[in-house]
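Note sheet for the following structure.
As you look at this complex, bear in mind that one protein chain is not there, while each of the others sits in place.
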Amino acid sequence: MDIATIIGLISGTCLVFLAIFMGGQSSIFVNVPGLLIVVGGTLATCFIKFSMKDVINTVSVVMKAFTVKIQPPEEIMEKMVALGKIAKESGLIALENEKPDDKFSAKAFQYLADGFDEARLTELLKKDIKLTIQRHTVGQKVFKGMGATAPAFGMIGTLIGLVQMLANMSNPNMIGPSMAVALLTTLYGALLANLVFLPLADKLALRSQQEQETKNLILDGVIGISRGLAGLILQETLKVHLSPKDRLKIVPKKKKADSS
Amino acid sequence: MDIATIIGLISGTCLVFLAIFMGGQSSIFVNVPGLLIVVGGTLATCFIKFSMKDVINTVSVVMKAFTVKIQPPEEIMEKMVALGKIAKESGLIALENEKPDDKFSAKAFQYLADGFDEARLTELLKKDIKLTIQRHTVGQKVFKGMGATAPAFGMIGTLIGLVQMLANMSNPNMIGPSMAVALLTTLYGALLANLVFLPLADKLALRSQQEQETKNLILDGVIGISRGLAGLILQETLKVHLSPKDRLKIVPKKKKADSS
Amino acid sequence: MDIATIIGLISGTCLVFLAIFMGGQSSIFVNVPGLLIVVGGTLATCFIKFSMKDVINTVSVVMKAFTVKIQPPEEIMEKMVALGKIAKESGLIALENEKPDDKFSAKAFQYLADGFDEARLTELLKKDIKLTIQRHTVGQKVFKGMGATAPAFGMIGTLIGLVQMLANMSNPNMIGPSMAVALLTTLYGALLANLVFLPLADKLALRSQQEQETKNLILDGVIGISRGLAGLILQETLKVHLSPKDRLKIVPKKKKADSS
Amino acid sequence: MDIATIIGLISGTCLVFLAIFMGGQSSIFVNVPGLLIVVGGTLATCFIKFSMKDVINTVSVVMKAFTVKIQPPEEIMEKMVALGKIAKESGLIALENEKPDDKFSAKAFQYLADGFDEARLTELLKKDIKLTIQRHTVGQKVFKGMGATAPAFGMIGTLIGLVQMLANMSNPNMIGPSMAVALLTTLYGALLANLVFLPLADKLALRSQQEQETKNLILDGVIGISRGLAGLILQETLKVHLSPKDRLKIVPKKKKADSS
Partner (left out) sequence: MDIATIIGLISGTCLVFLAIFMGGQSSIFVNVPGLLIVVGGTLATCFIKFSMKDVINTVSVVMKAFTVKIQPPEEIMEKMVALGKIAKESGLIALENEKPDDKFSAKAFQYLADGFDEARLTELLKKDIKLTIQRHTVGQKVFKGMGATAPAFGMIGTLIGLVQMLANMSNPNMIGPSMAVALLTTLYGALLANLVFLPLADKLALRSQQEQETKNLILDGVIGISRGLAGLILQETLKVHLSPKDRLKIVPKKKKADSS
């Protein structure tokens, strides 16, 4: 799983608990009905906003996003250059024996081996990239929607608590604690939105962008192989997908590719 | 009707009622004038913002959106491949006997049977898709508008209540309950917007997008039939509209189509 | 004038007055200096934001938007088909005798009668449509600007009132009423923005969109006539501008057009 | 200088002063440290956000925007038609003697006289228009940034004041006045943003748009002259840049141009 996300989630939660425990009397911060209205209301709204399938899919999209390791672009580039060499030596049909781990590369090489022309290949793979991004977008939308709804239900819980407190102020000693309880739902909503839902939505967006970049790199590689580009030119074409730092890593390999 | 929407609406409402009843004294939460100003003000603003026709249409658009079942894309794809086979065997004119349930397919097949060429067919069907989306957009706009107006009138109601309370503070015992009543309209506005109007606007947008995807799939199928594509190639072309999970469902049928 | 706007404005205002009168002591809600600062401040800001001409034009744009009746699209379509028939029988020059009410159609027919070719005609009419929309956009911008400024000046008025009250708290009996007066400007700002300015901006946007659709329909009709399309094909081309409901209305006429 | 801006700024300021003076005790509204933190903080943030050059340029851009008179489009059109006539009679080289006031026209005529072809002329002048708009955009960004920062520093000032007041509540008589002083910075921030910064940003955007329209009119005129269009056709082409009202003004001149 993505290490930065775990560090962020744990350290953020610890900080909040620390702030609560340092003030003593931490039991006041636990309010089950308040938690119920914020979490329950957010989930209920989620079901109205999205379809059952989308909400369930989100869980698996998130799981995948955090467990699937994204291949470093320089590795993909090297592999593409090697495959281009194989294709030039033994023909595109030789790519059929390549069994890459990820489904997208597998599909792309299958198309190459099947002799699809460049236009058809590009069209089918581009639509595939677009579709994957769209599916990820649903996951982001679900989290963004929850990030907007949680504070709203936090406020709704506080309003309900305030109305109850204000309507019954016979015992002045209870005003403070009642108001404290009323404020708790606002706190729950703010924490859920700002520490969990909104950051996870942003992380999903980042992951989705990285996956798109990886697939675009594979697509460019496959197009290059289909055109029969020479090793060095294929590498130059693919290198623009790399950041300057990553480009430095492949300098020594450039020599090797040169000699092919 | 859409099951997730019902579950969300009912469970969300129950949660709020639960929170209210658990605090005892639930009668304080009913305030007819407050409800009147929030609901009435929101409706009045709706009439200023939109035309009479748009507001009335919204009701029927919502009803349709929740009752019309969207055909699974894999079924549409299979049907398209079958129709493509019929068209290749008996000519496009044979499609006239096909009577699909939905109007869009019916219209598309009529155009095919009438011998419209690909360009004309695409233009007319694309404009039809665009128009349907535009009509759905009006429904979304109405709900989004109400989701923005309800909290505003909730605040207006609270301000009116506060001014009345502050101008007449002779009896200190009434300050609490008066303020409770004043806060109720803010609660009403927040609940209506966050539990009803805004989630329904999002659901309509989702439905609209699904319908657009379905119609685009039909359009691509009709274009493929008009071009006389072979069964397998038609299926490959249409398969990109399916999610990876849905694609798995059609694997056994692929064999059958192959042999055609 | 647009009936929904009147109903919305009157019923919304009545609801607010009702809420005020039901609380008794309605005279507390009238505060001339407060009204002055909100309305005056909003107008003053309007003059800084826009040019004198724009502000004055807005009034006439609004008046026109609510009084000019938009022709139903099915009527325009029928007329276009009829004119197409005339043009085919007696030549484009015969259109010079047609004197349509609206200036846009008049101009379009004049161009047709003058023998402008399709490209020139399209360019000039499209620029005209764009210009009209731009002028309407200024009106929307003015109202949206006022909808954003009114609550801001409401808050400014409340801040001024609060500072005055807080600086002079010698008489505790005056705190409540003073604060009530201070809150009034916030109420004025919220009412003006949410019941008048923002809804009217939305209505103007709707009107502008309707007018654009009408003019696009006329443009397509004029292009069809200039190309000398047959009656039925012209009708089919124009029909995509109609909603499904409106299309049903013209079914019987389709037969007639068919026989032409 | 732009008259509407002056009227708006003066009347808005007067209204606020009136509201302050009518409450008596107007000296409470003057708080130099509060003013310092809002104005100073906004300026400091401005320097972090933009470069020194941009902030300084903004002043001159604003000055120019309010003093440079924009030529009425109908005048520019007439002049273009007249120049087109001269160019047709004496050749493009004759335009070298024309010395228009504004630099853009001067540059355009110089290009014409130098015999630049249409493509080159269009490219160079369009880039010039784009550049001017970009420079004006920086000015708008500076004002919009200040309009967002001023209320933030108003709130920061109020928070500082509140913390100071709350930490030292030994003298209850000072609570009211201290809180009044704390609120002043919020008032300052709201006034600066809503009465000065944001409206001026909008006015600059409007001016920028007007200048763009004027330059586009000149560009179309120059292209027309370069193509050697006849007077009447040049006028028809340019007339689409005019609003319907402005078009009426040039009707009598149309006759004159006709006879050329």
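The first chain written gets the first letter, and so on, giving A, B, C and D; residue counts start at 1 in each chain.
In this text, contacts are C-beta pairs under 8 Å (C-beta built on N, C-alpha and C of every residue); 3 or more make two chains touch, one makes a residue touch a chain.
Values in this document were obtained by computation on a predicted structure and should not be read as measured data.
Chemist: Check each of D:Glu78, D:Asp128 or D:Glu236 against the chain that is not shown and name the one that touches it.
Modeler: Of the candidates D:Glu78, D:Asp128 or D:Glu236, D:Asp128 is in touch with the missing chain.
Chemist: Of the residues A:Ile86, A:Ala148, A:Leu183 or A:Ala230, I need the one that contacts the missing chain.
Modeler: Touching the chain that is not displayed is residue A:Leu183.
Chemist: Residues on subunit A that touch the omitted chain in the whole complex?
Modeler: These residues touch the chain not displayed: 2-5, 7-9, 11-12, 15-16, 18-20, 22-25, 28-29, 176-177, 179-180, 183-184, 186-187, 190-191, 193-195, 199-200, 202-203, 206, 236, 240, 243-244.
Chemist: When the complex is taken as a whole, what residues of subunit D touch the one chain not shown?
Modeler: Answer for subunit D: residues 33, 36-37, 40-41, 43-52, 54-55, 103, 124, 127-128, 131, 135, 145, 149, 152-153, 155-157, 159-169 touch the chain left out.
Assume only the chains that are shown with their structure count from here on.
Chemist: What angle of turn lays subunit A on top of subunit C when you fit their CA atoms, given in steps of 5 degrees?
Modeler: Between subunit A and subunit C, the superposition angle is 145 degrees.
Chemist: Shared interface numbers for subunit B and subunit C above half of all numbers used, same, or below, different?
Modeler: different
Chemist: How many angstrom lie between the centres of subunit B and subunit D, each centre taken as the mean Cα position?
Modeler: Chain centres of subunit B and subunit D, defined by C-alpha means, are spaced 42 Å apart.
Chemist: Measuring from the mean C-alpha position of subunit B to the mean C-alpha position of subunit C, what distance in angstrom results?
Modeler: That gives a centre separation of 26 Å.
Chemist: Touching two or more other chains, which residues of subunit B qualify?
Modeler: If we look for residues of subunit B contacting two or more partner chains, we find none.
Chemist: Quick check of your reading of the touch definition: is the inter-chain graph here a line, ring, star, complete or other?
Modeler: Looks like a simple chain-to-chain line, open at both ends.
Chemist: Judged by the touch rule stated earlier, which pairs of chains are there in contact?
Modeler: A-B, B-C, C-D
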